[in-house]
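Shown below is the structure under consideration.
One protein chain is absent from this view; the other protein chains keep their places.
Up next, subunit A:
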Amino acid sequence: MAAPTVLRRQLFPLARILSGLSHLKPRSLTVCSGHRRCAVSRFPPPLTPSASFHTATPLSSSAITVTEEPDVLFQKVLVLVKSHDRAVLDSYEFFATTAAQELGITVGKVFEPQKDIERVTLLKSVHIFKNHRVQYEMRTHFRCIELSHITGSTAKVYLEYVQRNLPEGVAMEVTKTAMEKVPDHILKPMWEDLPADDKPSQ
C-alpha cells in the first residue's frame, strides 16, 4: 500500500534519462541539464578540468516539495550497463553497489550476462585474392544490477547520481517494474454479489 504523504525532492528534470540512457546526440541542446537558459549562440562557461559535467550547473529549482499524491512503488529496477571494456564495468559495478548500500537500497542480485561478439569477415585485398580475408569483431560486455522494493523518489535520486557518473563508452538501460494497487471492482468475484438464482436457465 502506498503511503499517503510523501516527501519528494524536486530535482532538475533530466530528459530521456529514465528510459534508456546511451550516448546522447550532440545535436540536442535541451538534454544538457542546467543549460536551459543558454541560447544556441552562447556556449556554457569553461568547466574546471577535473569536474564531471554536473558540478558546474547550479540547481535553480531544487525545492523540496511535499505532495499528497502517493509515490510510485517499484518492485524491481533493473540497471543494465554495457561496455567494450570489462574492467570498466567491474569498477562501475563496485561504485553502483556501494552507492546503493550507502543510500539503504536493497540490491537484489548483480550478475553478468554473457558477452556478445559481433564479427565481420572482409576481403583483405582491394582487388581479387578471395582466399585471404580479415576478421574484425566488436565485443559488448554486460553487467546487470537489480534493485528491489524501491520508491519512485529514491529511484530518481539514485539513478540520477549513478548516471551522472557514467564513464565514457558505457551505455545504460533501465527497466522498471512498478507495483499498482489492484482496482476495487475486481477485488471480489462477481458471482458473490449477484442475487441467488433459484433455477438454472435451461
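One rule holds in what follows: a residue touches a chain if its C-beta (ideal position, glycine included) is under 8 Å from a C-beta of that chain, and two chains touch if they have at least 3 such contacts; residues count from 1.
Basically, contacts and distances are computed from a predicted model.
This complex has a chain not shown, and the name its UniProt record holds, of "Aspartate aminotransferase", "Small ribosomal subunit protein uS3m isoform X1", "Translation initiation factor eIF2B subunit delta" or "AP complex subunit sigma", is "Small ribosomal subunit protein uS3m isoform X1".
Contact with the undisplayed chain is limited, among A:E68, A:E118 or A:E180, to A:E118.
Against the chain not displayed here, subunit A makes contact via residues 22-29, 31-32, 40, 43-44, 46-47, 49, 52-53, 82-85, 116, 118, 121, 124-125, 129, 131-135, 138-140, 164, 166-171.
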